[in-house]
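Everything below concerns the one structure shown next.
The other protein chains are all here in position, but one chain of the complex has been omitted.
Letters A, B and C mark the chains as written, and numbering starts fresh at 1 in each.
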């Protein structure tokens, strides 16, 4: 039985990891701690369990892998220390997603705390990075919106099925858990329930991440907030390369993800949030509308968009069965 | 055109009053202010309007009536000053609902700030206190749960239709707006959506208010939180006096509320929140279950349970048409 | 006092019209009827009022204007008879929105029942068709999705601010009331609550309507279903003409809608469903994302998207004040 630590345990992603690890046959949750030595949970919480302990590095040393559920800027120094201790690290923050420290500084408003680690980080979009994830020491877990978009888009771009000079439009919609657990006016029931809105037009931090890992700047991304707890649906509009039909795209995705446990390509019909909530799956369908191909990609933002994919990555990093704890 | 001031404007009840007064033919909103001189809104808010001004007593003096949407303890000193200025005051807090300062201290954990005002306060359950409300100088607007319960129960108790020695059970359910606008773990969408719970068993402050104004200590009240924005439904179980049938109760309520614009007694069927939301109405029905009579009473907690009833009371206090602004 | 008839009253749009007319100072609801002579409401309904009467043409003759809340195919023959009776007709169906009967047949799967009426129909996008609406005899009330998109897009297209050869992407999201009142698996609470989905990709009937009235085929439209009761938010991605900035678009919209009671152009910030629900308003904002301009347009699908705009149009048709009953 290997051991995992979760640091920054007080948010939704920490709670999801705790739930997943409770059923993991080969990896047990050994440390469930806040992010700072001596501090306990700093987010007001109604739940009595699991208990969140103060960070004790001696206990972290007893682990094999560490999940960092800490905010950007906080993760990087913790990752550095964990790596020095010889641990495998999966970071759920943005700290290692952008390999260029200048790009990081431009979008995260501060210098990267540990730029020397950037070259070794693996961007953990599991199905598309598997070879590099086996035994990886430092995994940058992708953002939730990027996961939903890149899983659908990357294979098509790599196969040259997308017209290169046409702007790809990504219109994404996420449940409120994506906004985090800390009470705010935005997440007050009175402002979320029976409501819907767009936000961060042109300046969401996931946009550079999506463009970088899609390999094109000809892409725009607008997020929206849904009055549900969990789930992301991304509607992606692209111009196909000459001669490419919807079925071409479907076939490409189906082949790319043949045998994949967690990505399901629809031959007909369209996916819904309900079909993926509380699972680690991504469901994708291809439609056609005028001169555009339309991809619809859905994931559970807390699972395939965060903790589920993090566990998938940690399983590979620790040499465990990839779907362990996630079936 | 008479003028109203709303002090403590930043919460839900202030916003509701502003909406109602926008359509009032004879009373205009002249002052929409925070509760403290020099301060503006202190609750994080997403809405840009209406603007909340700092409290300026010179502007308050220009008004005829003042609505206090301030918390208990804060209202009483403000009421005192407003009365000294000759204004008519409707207080939406609990400060004047309990005539006995000892009872107030027992339940609100501090001494009453202005006990000398208690004797003149009128408990503003409009349909049952109308005579005292005409021209009233100080109105204690009832709590939301008490309004839903007392409107249904009082006439039956007063008519001797309820067995005096049997405990009356009041099981109430309220939408989240009753918990206020300030972000908290409790009102975070993630904790309210797709959830339901009981709270404050045995120690909710509305319980002494309900017992006092019902005129009996043989009454228990348990509140619950619903995953809706607005509305309260109270299910009241009582033992009927000998010979009393459900129709007796229905007839009593129908007669008591004959011609009342805002109280509707169902002859058949049961009321729902949807039927009263965004109205100042109270809908009541009587059912029978075993040896108990069951009353179901629904109101919009922000309207008949607060701002709507407050306006009803202010209209009477200022000698305006009672339903003005509320139709 | 003029008189209105609502035919096909049993759905949501009929109910909204009944609510609006209850407060209209110059137009009263005289007939509230089902669509077929001799039949009463045919949709299972939980509400006891208002009563829906069987269609009686003698009573319709007593009216000045008729609202047709009937389905496509059903409205056209009714419109014909109403016009013969000299009434002013506002049709909420699609029957008169597409002037070309061949286009109608292509998308509505049957021959147009009254093609001779098509030339006189006015497409009732009120703010953009006002001159033709004064005294109009036959108004084709636009679809809900088209209203949300065209109000934002038309002025920009007409001003030449949009690059003509780039595909405009319209990603729209609507509350469940848009799916109608008839129970179905789709609208069962269990399938709508905590869920979100795209549908009708490439084949929604509103797409030809939007393209026609926008005046361009270079436009794609994908609708989605939101777990709210009312509201539509459309996110529109367009390539600006050379030299055009976001502020250029904002200025164009602000000028086009200067003084308009029901269209509000945001100078900053983004609109939300909550800001327009239960009002006849359309709120629009302009953002910038990469090489695209992004419009966000929100309406209440039952009001500005249907019954509210219908009443606006009827007011003009009957020579009444345009905002009467809608303030």
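Convention: a residue touches a chain if its C-beta (ideal position, glycine included) is under 8 Å from a C-beta of that chain, and two chains touch if they have at least 3 such contacts.
Everything numeric here is computed off the predicted structure, so don't read it as measured data.
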{"item": "Residue of B:124, B:155 or B:271 in touch with the missing chain, whole complex considered", "value": "B:271"}
{"item": "Touch criterion as defined above, residue of B:26, B:109, B:197 or B:323 at the omitted chain", "value": "B:197"}
{"item": "Among C:95, C:194, C:209 or C:300, residue touching the chain not depicted", "value": "C:194"}
{"item": "Which residue of B:228, B:249, B:265 or B:282 touches the chain not shown here", "value": "B:228"}
{"item": "Sole contact to the chain not displayed, among B:54, B:129, B:157 or B:220", "value": "B:220"}
{"item": "Touch residues of chain C, complete complex, unshown partner", "value": "12, 44-46, 176-177, 181, 183-194, 227-229"}
{"item": "In chain B, positions touching the absent partner", "value": "167, 169, 171, 173, 191, 194-199, 201-202, 207, 217-222, 224, 226-229, 231, 233, 235, 237, 239, 270-274, 277, 287-292, 294, 296"}
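Here is the rule we use: only the chains that are shown with their structure count from here on.
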{"item": "Whole-Å separation of chain centres (CA-atom averages), chain B against chain C", "value": "39"}
{"item": "Centre-to-centre distance between chain B and chain A (centres being mean Cα positions), rounded to whole Å", "value": "46"}
{"item": "Multi-partner residues of chain B (each touching 2 or more other chains)", "value": "193-194"}
